[in-house]
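The complex appears here minus one protein chain, its other protein chains still in place.
Let's look at chain A:
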Amino acid sequence: MADINRIKKELKDCAKDSETSGLEVKLVDEANLLHWKGAIKGPIGTPYEGGIFRIDIVLPSDYPFVPPKMKYDTKIWHPNISSESGAICLDILKNEWSPALTVRTALISLQALMSAPEPDDPQDAVVAKQYKESHDEYCATAKFWTETYASPKMPGLDMLLSMGFGEEKAKAALLKCDMNVDAAMEALLSEA
(Lines give C-alpha, C1' and ligand atoms only; values in the text may rest on other atoms or scores of the structure.)
Protein backbone atom coordinates (compact mmCIF):
# COMPACT_ATOMS: atom_id res chain seq x y z
CA MET A 1 0.00 0.00 0.00
CA ALA A 2 1.32 3.35 -0.96
CA ASP A 3 2.51 5.59 1.84
CA ILE A 4 -0.19 8.28 2.09
CA ASN A 5 1.74 10.51 4.48
CA ARG A 6 4.79 10.56 2.30
CA ILE A 7 2.72 11.42 -0.78
CA LYS A 8 1.03 14.30 1.03
CA LYS A 9 4.40 15.62 2.16
CA GLU A 10 5.78 15.33 -1.35
CA LEU A 11 2.86 17.35 -2.70
CA LYS A 12 3.47 20.04 -0.10
CA ASP A 13 7.21 20.16 -0.82
CA CYS A 14 6.59 20.56 -4.53
CA ALA A 15 4.27 23.50 -3.93
CA LYS A 16 6.88 25.33 -1.79
CA ASP A 17 9.17 26.68 -4.48
CA SER A 18 7.25 26.27 -7.72
CA GLU A 19 8.14 29.90 -8.60
CA THR A 20 11.90 29.30 -8.72
CA SER A 21 12.07 25.63 -9.68
CA GLY A 22 9.94 25.90 -12.78
CA LEU A 23 8.05 22.85 -11.60
CA GLU A 24 4.43 22.52 -10.71
CA VAL A 25 2.29 19.58 -9.66
CA LYS A 26 -1.35 19.13 -8.86
CA LEU A 27 -3.77 16.29 -8.29
CA VAL A 28 -6.10 15.39 -11.13
CA ASP A 29 -8.78 14.54 -8.64
CA GLU A 30 -8.53 15.61 -4.99
CA ALA A 31 -9.84 12.22 -3.91
CA ASN A 32 -7.11 10.29 -5.68
CA LEU A 33 -3.60 10.85 -4.31
CA LEU A 34 -2.06 8.50 -6.85
CA HIS A 35 -2.76 10.44 -10.04
CA TRP A 36 -0.87 13.69 -10.51
CA LYS A 37 -0.30 16.12 -13.31
CA GLY A 38 3.03 17.88 -13.44
CA ALA A 39 4.29 20.79 -15.50
CA ILE A 40 7.87 21.66 -16.38
CA LYS A 41 9.08 24.93 -17.86
CA GLY A 42 11.30 24.34 -20.89
CA PRO A 43 14.91 25.02 -19.80
CA ILE A 44 16.36 28.36 -20.91
CA GLY A 45 18.82 28.18 -23.79
CA THR A 46 17.24 25.06 -25.27
CA PRO A 47 14.73 24.68 -28.11
CA TYR A 48 12.18 24.00 -25.39
CA GLU A 49 12.52 27.48 -23.86
CA GLY A 50 9.21 29.25 -23.44
CA GLY A 51 7.19 26.06 -23.44
CA ILE A 52 5.26 24.48 -20.61
CA PHE A 53 5.38 20.69 -20.76
CA ARG A 54 2.64 18.78 -19.05
CA ILE A 55 3.40 15.40 -17.56
CA ASP A 56 1.11 12.63 -16.49
CA ILE A 57 2.23 11.01 -13.23
CA VAL A 58 0.76 7.82 -11.82
CA LEU A 59 2.05 6.46 -8.51
CA PRO A 60 1.82 2.66 -8.36
CA SER A 61 0.46 1.08 -5.20
CA ASP A 62 3.97 0.05 -4.09
CA TYR A 63 5.27 3.61 -4.36
CA PRO A 64 7.91 4.69 -3.30
CA PHE A 65 9.50 1.25 -3.57
CA VAL A 66 8.75 1.20 -7.28
CA PRO A 67 9.21 4.24 -9.54
CA PRO A 68 6.33 6.56 -10.48
CA LYS A 69 4.95 6.11 -14.00
CA MET A 70 5.52 9.28 -15.98
CA LYS A 71 4.83 10.33 -19.54
CA TYR A 72 4.58 13.58 -21.44
CA ASP A 73 1.04 14.74 -22.17
CA THR A 74 2.45 17.61 -24.21
CA LYS A 75 3.93 16.58 -27.51
CA ILE A 76 7.68 17.10 -27.54
CA TRP A 77 10.50 16.57 -30.08
CA HIS A 78 13.26 14.98 -28.00
CA PRO A 79 15.55 11.97 -28.55
CA ASN A 80 14.66 10.33 -25.24
CA ILE A 81 10.93 10.94 -25.39
CA SER A 82 8.57 9.29 -27.85
CA SER A 83 7.18 11.87 -30.26
CA GLU A 84 4.08 9.67 -30.58
CA SER A 85 3.21 8.51 -27.08
CA GLY A 86 5.24 10.76 -24.79
CA ALA A 87 6.93 7.73 -23.19
CA ILE A 88 10.17 8.61 -21.43
CA CYS A 89 13.48 6.77 -21.46
CA LEU A 90 15.23 7.76 -18.24
CA ASP A 91 17.19 5.40 -15.99
CA ILE A 92 15.87 6.75 -12.69
CA LEU A 93 12.31 6.03 -13.83
CA LYS A 94 13.31 2.43 -14.41
CA ASN A 95 16.08 0.36 -12.78
CA GLU A 96 17.92 3.24 -11.13
CA TRP A 97 14.93 4.34 -9.09
CA SER A 98 15.42 4.45 -5.33
CA PRO A 99 12.81 5.09 -2.67
CA ALA A 100 14.94 8.00 -1.47
CA LEU A 101 14.05 9.81 -4.70
CA THR A 102 10.80 11.73 -5.09
CA VAL A 103 8.48 12.89 -7.86
CA ARG A 104 10.13 16.27 -7.50
CA THR A 105 13.64 14.87 -8.07
CA ALA A 106 12.31 12.88 -11.01
CA LEU A 107 10.84 16.06 -12.54
CA ILE A 108 14.16 17.85 -11.99
CA SER A 109 15.86 14.97 -13.80
CA LEU A 110 13.41 15.40 -16.66
CA GLN A 111 14.30 19.07 -16.81
CA ALA A 112 17.97 18.08 -16.97
CA LEU A 113 17.20 15.56 -19.67
CA MET A 114 15.57 18.32 -21.73
CA SER A 115 18.74 20.40 -21.39
CA ALA A 116 21.04 17.50 -22.17
CA PRO A 117 19.49 14.81 -24.34
CA GLU A 118 21.19 11.42 -24.55
CA PRO A 119 20.89 10.46 -28.20
CA ASP A 120 22.90 7.26 -27.68
CA ASP A 121 20.15 5.82 -25.54
CA PRO A 122 17.14 6.92 -27.53
CA GLN A 123 13.44 6.36 -27.08
CA ASP A 124 12.62 7.93 -30.43
CA ALA A 125 15.11 6.71 -33.02
CA VAL A 126 14.02 9.21 -35.67
CA VAL A 127 14.63 12.19 -33.40
CA ALA A 128 17.89 10.74 -32.15
CA LYS A 129 19.17 10.29 -35.70
CA GLN A 130 18.25 13.84 -36.58
CA TYR A 131 19.86 15.10 -33.36
CA LYS A 132 23.14 13.45 -34.26
CA GLU A 133 23.22 13.96 -37.99
CA SER A 134 21.56 17.33 -38.63
CA HIS A 135 21.52 19.16 -35.36
CA ASP A 136 20.18 22.46 -36.79
CA GLU A 137 17.21 20.68 -38.24
CA TYR A 138 16.58 19.04 -34.87
CA CYS A 139 16.68 22.42 -33.09
CA ALA A 140 14.27 23.89 -35.58
CA THR A 141 11.81 21.02 -35.29
CA ALA A 142 12.01 20.95 -31.50
CA LYS A 143 11.44 24.71 -31.41
CA PHE A 144 8.51 24.46 -33.78
CA TRP A 145 6.95 21.70 -31.68
CA THR A 146 7.48 23.76 -28.53
CA GLU A 147 5.73 26.74 -30.10
CA THR A 148 3.00 24.59 -31.53
CA TYR A 149 2.18 22.28 -28.67
CA ALA A 150 3.79 23.67 -25.52
CA SER A 151 3.25 27.38 -25.85
CA PRO A 152 1.18 28.69 -22.99
CA LYS A 153 0.19 31.77 -24.92
CA MET A 154 -1.96 30.44 -27.70
CA PRO A 155 -4.63 33.14 -28.02
CA GLY A 156 -8.10 31.79 -27.74
CA LEU A 157 -7.00 28.36 -26.58
CA ASP A 158 -8.39 28.82 -23.10
CA MET A 159 -11.72 29.73 -24.56
CA LEU A 160 -11.80 26.61 -26.68
CA LEU A 161 -10.74 24.51 -23.72
CA SER A 162 -13.42 26.00 -21.55
CA MET A 163 -15.94 25.01 -24.19
CA GLY A 164 -14.88 21.43 -23.62
CA PHE A 165 -12.73 20.70 -26.64
CA GLY A 166 -9.69 18.52 -26.15
CA GLU A 167 -6.38 20.35 -25.85
CA GLU A 168 -4.65 18.68 -28.76
CA LYS A 169 -7.62 19.04 -31.08
CA ALA A 170 -8.14 22.68 -30.13
CA LYS A 171 -4.48 23.48 -30.76
CA ALA A 172 -4.50 21.68 -34.08
CA ALA A 173 -7.62 23.56 -35.15
CA LEU A 174 -6.10 26.92 -34.14
CA LEU A 175 -2.95 26.17 -36.09
CA LYS A 176 -4.95 25.14 -39.12
CA CYS A 177 -6.95 28.35 -39.06
CA ASP A 178 -3.97 30.69 -38.56
CA MET A 179 -4.93 31.37 -34.93
CA ASN A 180 -8.34 32.61 -35.91
CA VAL A 181 -10.44 31.56 -32.92
CA ASP A 182 -13.81 31.81 -34.67
CA ALA A 183 -12.68 29.77 -37.65
CA ALA A 184 -11.13 27.19 -35.34
CA MET A 185 -14.30 26.94 -33.31
CA GLU A 186 -16.34 26.45 -36.45
CA ALA A 187 -13.93 23.77 -37.66
CA LEU A 188 -14.15 21.96 -34.32
CA LEU A 189 -17.92 22.15 -34.25
CA SER A 190 -18.29 20.87 -37.79
CA GLU A 191 -15.94 18.02 -36.91
CA ALA A 192 -18.05 17.08 -33.94
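Convention: contacts are C-beta pairs under 8 Å (C-beta built on N, C-alpha and C of every residue); 3 or more make two chains touch, one makes a residue touch a chain; residues count from 1.
Everything below uses one rule, namely that contacts and distances are computed from a predicted model.
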Which of "Erg26, C-3 sterol dehydrogenase", "Hemoglobin subunit zeta", "RBR-type E3 ubiquitin transferase" or "Actin-like protein ARP6" matches, in UniProt, the chain that is not displayed: "RBR-type E3 ubiquitin transferase"
Among A:3, A:56, A:73 or A:118, residue touching the chain not depicted: A:3
Touching residue (missing chain; options A:32, A:85 or A:105): A:105
Chain A residues touching the omitted chain (full complex): 3, 5-6, 9-10, 62, 64-66, 98-101, 105
